[in-house]
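Worksheet: one structure, shown below.
Just one protein chain is left out here, and the rest sit where they should.
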Amino acid sequence: MTVKPLLKVNNLKKFFPLKGGVFGKQVGEVKAVNDITFEVYEGEVLGIVGESGCGKSTAGKSLLRLIEPTDGEIIFDGNNVTDMTKEEMRKMRRDMQIIFQDPYASLNPRHNVEKILGEPLLVHGIGDKETRKEKVKEILEIVGLPGEHASRYPHQFSGGQRQRIGIARALIVRPRLIVCDEPVSALDVSIQSQILNLMEDLQEEFNLTYIFIAHDLSVVKHISHRIAVMYLGKIVELASNEDLYKEPLHPYTQSLMSAVPEPDPDVSKDRIILEGDVPSPSNPPAGCPFHTRCPSVMDVCRTVTPEFREIKANHFASCHLYNEENTTAEKAD
Amino acid sequence: MNKKVLEVNNLQTHFFTDSGEIPAVDDISFFIEEGEVLGVVGESGCGKSVTSLSIMGLVPKPPGEIVGGEVLFRQHGDKEPQNLVKLSQKQMRKIRGNQISMIFQEPMTSLDPLFKIGFQITEGLRRHRKMSKKEAARKAVELLELVGIPRPDAVADEYPHQLSGGMRQRVMIAIAMSGDPEVLIADEPTTALDVTIQAQILELMKRLNDEQGTAILLVTHDLGVVAEICHRVVVMYAGKVVEQGDVRTILKDPKHPYTQGLIRSLPKLSNRDKRLYSIPGNVPKPGSIRTGCRFAARCPHVFDRCVKEDPELLNLKEGHLCRCFLYDENGGVADDSKATAES
Amino acid sequence: MLAYTIRRILMLIPVLIGMSLITFSIIHLIPGNPAQTILGEQATPQAIAQLEEQLGINEPYLVQYFDYIGGLLQGDLGQSLRTNADISNEIWPFLAATIELTIFAMVFAVIVGVNAGIISAWKQNSLFDYGAMLVALIGVSMPIFWLGLMQQWIFAQELGWLPAFGRGNPRDPVETTTHFYLLDTLLSGRMDQFWTSFRHLILPGVALGTIPMAIIARMTRSSMLEVLRSDYIRTVEAKGIPKLSVVYRHGFKNAVIPVLTIVGLQTGTLLGGAILTETIFSWPGVGRYVFDGIGNRDYPVIQSGILIIATMFVFINLIVDLLYSYIDPRIKY
Amino acid sequence: GGNDGGNDGEGDVDTNENATETNDSEEGEDGGDEASQPAEDQTLIFARGGDSVSLDYASVTDGESSRVTQQIYESLLTFEEDSFEIGPGLAEDWEVADDGLSYVFTLREGVTFHDGTDFNAEAVKLNFERWADPDHEYHFADEGYAYSVYGTQFGGFQGDEGHVIDEINVLSDYEVEFVLNETLGSFLQNMGMSYFSMTSPAAFEEYGSEINENPVGTGPFQFVSWSRDDSIVLEKYEDYWQEDLPKLDSVIFQVIPDNSARLTALRSGEIDIMDGLNPDDLEALEGEEGITTFERATNNIGYLGFNADKEPFDDPEVRRALNHAIDKETLISVLYAGMAEPAKNLIPPDYLGYNDEIEPYEYDPELAEQMLADAGQEGLEMDLWTMPVARPYMPDPERAAEVMQANLSDIGVTANIVSMEWATYLEQTEAGEHDIFMLGWSGVNGDPDYFFGNLLHSDAIPGGNRTFYRNEEVDSLLDQAKTSIDEDERAELYMEAQELIHEDAPMIPLVHSIPVLAGSERVQNYVPHPQTSEPLTEVELSE
Partner (left out) sequence: MRGPEYQEPQVSIPEPASPWKEAFRQLIKNKLAVVGMFIIGFFILIAVIAPLISGYHFSTISGAGRLEGPSASNWFGTDDLGRDIFTRIVYGARISLMVGFFAVIGALVFGSLLGIIAGYFGRWIDMVISRIFDIMLAFPSILLAIAIVAILGPSLQNALIAIAIINIPIFGRLVRSKVISIREEEYILAARAQGMKNGRILFHHVLPNSTAPIIVQATLGFGTAILEAAALGFLGLGAQPPTPEWGRMLSDSRQYIQSAPWTVLFPGISIMLVVLGFNMIGDGLRDALDPKMKN
């Protein structure tokens, strides 16, 4: 693993307007992604976990500017993606790809596999007709599908096979970074492991960098080198795989981990069962977004938004528990 | 030994579609004892939901039809069990929602969006128990309290869209519990929920099982959930039961190659293997394989017989059943398998 | 809700202005001089010139348009060129006749169509389903004027069961106050006349209602099928609620929105499309009023007639929209 | 309209009569009446295809309006029951000065309007001045009233050059004098036209420009209600000046646009008389129990006109040839079910000066083809213009065109049927855009000048003369006939003109249609007038 950051994200925000009233004016906004900052190193897998609606997909799509970010800076390989023109961005897409969650919705039902996979090559002007055909066959075999399947249509494949096609499409232009937006959550358990293995193999083979989004902590943990935990549009903790598992700092991470059921009747855990639901991102609570459910909530949490800081070496979290002045108070509890 | 409240024997539910007859549930047998949580696991499309719907008599007809087998339900106090398959729709309605109730996978779509929560909770009750409006309203609040909903009075007067997914699933449970059922069938009750919410719901179900003694048939594809709450487990594959036993046996010492593979292919939080085991191939739809073991095509131990003959469900040891040619009656390893089976 | 209503009404203004402009332009594009039309072949050129002068049709179009709109804003629909009568006085009986017929037809269409659709969906693939849907299919394929003629021929002329024309018995004219005959006869306490008026409504009402009935039946069925397959209906079933209640109370209430939309649209269509029925059954309605107006180049009549029909149509759809939110608590504007 | 006339009724006989009648109708319920016995319910329902436009008789020209106004209003003179023979109306007597420039009418005394006011010379003057004077307070030009028939019949309006009525003098309460500035042969005929009938001056005062919906006249029936496009209800005017009349208690004019629905209604007894019978239904009705038919004497012409300004129709030989090509008999049998007479002249047969000596052009396709060939017109192709709307003289113009198209194709002439919107049709034919065209004309006052002057006089170009026929000789004959007030002399002149016209063949006279009405046998004394409508004063319903 190199230490060169391939992607730097600074203070990324995406707010969706909420319309209403007599003239359809904007009456509010959904703070889907609310000021997140992180780096991704070349060749690493950065996992992003969080519950439904916490802004994972929005963050992933904003990185590729498939959704225009509201604010913030995205620097890919030294180039500022946020400043690029449409055409520059289009070219840039060769290097940054995405795999979607739903293998059914993300393939054009009217195109056969050859067209689906050949089109990215075509629009980036790679190869002539023959070579493109070759490349399609080649990539199909790489993702574990027989090359003859190129003439088939998506509806003739099972979910797992479709996801392989989705991966092949992302891979065929040989990108450097792939955002994987929950690529396995729609799949069956036995298929999920196939795809996870495939993705791991590909990453090593092509020296890819992944941003791997999932809501399943065990999946993320399996594949990632570092993990970011999101809650209500914010990253609440970011650490290496081992650190996070050994010593989750943020109370949310702790309860999330304890809530994951293990398929082993002998593992008995002290469950931290959180109260209530995730608040709405259109009306996030003041202060720490987690304070409404936090088992160790303090007064300061209700008013002051904690800073996202490096608390241990390469272990970031945003929680008042680890502020200098609060630490003692917490310990005393 | 506890009494069996519900017994499914050789149940067969088929769908008659344009592309032929699909045996979604193909000769399935299992039972639930009083106060027990039985898990039914299996991958998507293996027939879990159809099994539960068959018990409830809710298989959409057409195209579905129960073509064979029986569902014996022994009501509390009754000696003779009733065969639910034989009951008329009218008789079934008396049992549904009253003695056997069911909750579904999708809390977001399982409540009628146009009626208030309170009404929906007690609609069945008022029907079955001839309750007055007032009584029903009180009962609704009571039930909402039981499933741990804050502000139950207010919530009873709200519409489903005003609640979150977790709340809705609690409401579904409240509806199911309204008739003090003997059996609660929960079809993937937490699959659509976030882990933190899932933990809440599982906790609630455990409590209801403990406190009310309701037997639960929990359908899921998540072995973690099974480990969490079930006493016994039925593993299904392509419309058939492949293995059955108590939860510890199934998770710790599975015999069927499918169960083994399934457990090994899970990424686990506690240990990070470099590489996951994976079962090759795809999950077959029921009916796509007609002869031989349904798992043969993906099985690492496959040998000739597997493709030609249907294996029987063998009793390996007390309460542990497995459908595989690798084993013989007593749980030993069958002879002919040794030749080809690799470890 | 109120805000939405206000917004919807405000949004109508450009539509209404557009409509009036289009109507006005259209009718002035229609060739043929009203004066010539009114006076016929035996008119002398002087007479025509004189009449043109008096009718004010020699003024520039824009002047005429603004005159017209100016009058409209004061509730003045102008005067018929042919009869000199104030349209605002003259049009009401026609409008009432059409509205009465439309309501009757729509009530017929809704009662029969909705129930046929519900039962068809409930007993999908039954004999009733096949029969009803075949009838509905034929219903939407039927030329309405032919259906009307056939009904008239069979039920009025051959069998003599029902009156073939008009709104009542000419020998016994209804004392009109509202011009809705069913209402007027009730107000004057004439039950015999009420019955007569009712019988007069049957043939044209059924002829007019057949197509919407078929459309409604088809729509109800498909909407019901979708609802009956939904999760929440399964929930209701699981509660052991009787089928009738499942189908009508839960099923239909959920299926009603697309049906309501169709009812709204069809009511509008009937209001204007009654021309054919009105002609066949000698129904003195607004469709014929406008149609004759076109024949006579009676600009103010065409203009006002079309505007009134279109305005009613627009308002019916508004009402339908508002009804949605009454039925469906999720729809809040 | 208000009805205060009932109380003002004078005269014992009237009141008595009323009393007995009311008695009749009240007691008649159980009495089994004989067949010819008057029915107890004297309500006549007259069904027709379209509604009246206005009930102000003089401002509209359509037949459906006058059908109703005939009942409400009366004019100074009236026509005979079934012809245009003139007789006394509201005027008992009249005198014409020798120079033909002054007419004195002696009015009937004791006539009241429906509002109870007296009819007198002042009322006559007011009515005429209302039409003549565009500045008259009751002229209502701004409200869209126009009196085109007045303009046509009296040569324009006050201030116009050709306006013939110079002044109107009230000589006494019941004597009124019209002074003309030139003679007008049709003056007395005009006075009989229902257009020029008398409205109550008090009603003008009361209703102003809404007089069209509130008619008040002296006629046998008074107005009760009007629901547009549906029905107009009239009731008996109790103080009507003709004793014992009208016999009906009320008349309802019911609109039933569809011909067959109207017939159904007649058969079921829902209506009593229907207008616009399909000629094809006539046969079926013959001998049908309880139903009878009424023929209206013909008063119109349907013709196929040439454009004499266009080649080759400027050649009389071509026009004559084509005259031989049209099979009027088939036309009549197919389109009129026989209810029409083949025409050879412009005016209908009963008219003054009708020339029966004229030999019609026989239907002879071979001759026609030959004549065309002789005129050098082989393979002639032309546009045959036809009207888009049914007219009294031509119930289905498009079908008629189809028939004639077939006739023409028999002699090798290709006719393309052209149809356009009605007003445009009239404008374009007036402008001479056509090759040959179909049109017709209906009489209003039974005077031949109304036909000749409007259709074939060169002064009527542009205007009614759409054939662009110009013959100075004919013009001068027509001019003389128009101003002459000697009937015999007029007849003579018209006969002569017809010969010339026949020779020049500016048109193919097709038919004089005979309108047929059907009615219940209960309807007694109904005599259709050639004028397209008639007062129902004498009509009575039997049991």
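The first chain written gets the first letter, and so on, giving A, B, C and D; residue counts start at 1 in each chain.
Following the convention adopted for this analysis, a contact is a pair of C-beta atoms (placed from the backbone, for glycine too) under 8 Å apart; a residue touches a chain by one contact, two chains touch by 3 or more.
Nothing here was measured: the structure is a model prediction, and the numbers come from that model.
J.: Please identify which residue in A:Q156, A:N207 or A:S280 touches the non-displayed chain.
T.: A:Q156
J.: Looking at the full complex, which residue from D:N259, D:Q524 or D:S542 touches the chain that isn't shown here?
T.: The single option touching the absent chain is D:N259.
J.: From the listed residues D:A91, D:A297 or D:M420, report the one that touches the chain absent from this view.
T.: Of the candidates D:A91, D:A297 or D:M420, D:M420 is in touch with the missing chain.
J.: If I consider the whole complex, including the chain that's not displayed, which of C:T44, C:N169, C:T269 or C:S325 touches that chain?
T.: C:T269
J.: Applying the definition given at the start, please give the residues of chain D touching the unseen chain.
T.: Spelled out for chain D, the touching residues are 258-260, 263-264, 278, 280-281, 284, 330, 333-334, 388, 398-399, 401-403, 405-406, 417, 419-421, 424.
J.: Which residues does chain A use to touch the chain missing from this display?
T.: On the side of chain A, residues 61, 64, 66, 90-94, 97-98, 100, 102, 105-112, 119-120, 123-124, 144, 151-153, 155-156, 166, 169, 173 touch the unshown chain.
J.: Would you write out the residues of chain C that touch the absent chain, in ascending order?
T.: These residues of chain C touch the chain that is not shown: 14-15, 18-19, 22-23, 26-27, 29-31, 137-138, 140-146, 149-150, 152-153, 157, 215, 218-219, 222-223, 258, 262, 268-269, 271-273, 275-276, 279, 287, 290-291, 294, 302, 306, 309-310, 313-314.
Assume only the chains that are shown with their structure count from here on.
J.: Using the touch rule from the top, work out which pair, B-C or C-D, shares more C-beta pairs.
T.: Higher contact count goes to C-D.
J.: Please indicate which chain is farthest from chain B, where distance is taken between mean Cα coordinates of the chains.
T.: D
J.: Distance between chain A and chain C based on Cα centroids, please, to the nearest Å.
T.: 55
J.: Taking each chain's centre as the mean of its CA atoms, how far is chain C from chain D in angstrom?
T.: Distance between chain centres, rounded to whole Å: 38 Å.
J.: Scan chain A for residues touching two or more other chains and write them down.
T.: Residue numbers touching two or more other chains: none in chain A.
J.: Tell me, which residues of chain D touch at least two other chains?
T.: Residues of chain D never touch two or more of the other chains.
J.: For the complex, which residues does chain C have touching chain B?
T.: Within the complex, chain C contacts chain B at residues 124-125, 229-243, 250, 253-254, 327-330.
J.: In the complex, go through chain A and note every residue touching chain B.
T.: Per the touch definition, chain A meets chain B at residues 51-52, 158, 160-161, 188-194, 196-197, 200, 215-219, 221-223, 241, 245, 255-267, 271, 273-274, 276-278.
J.: Flag every residue of chain D that touches chain C in the complex, lowest number first.
T.: 41, 43, 45, 47, 53-54, 59, 61-62, 141-146, 148, 151-152, 156, 209, 212-213, 225, 227-231, 233, 252, 254-258, 260-262, 264-265, 268, 270-271, 389, 391, 420-424, 426-427, 430, 439-442, 454, 462-464
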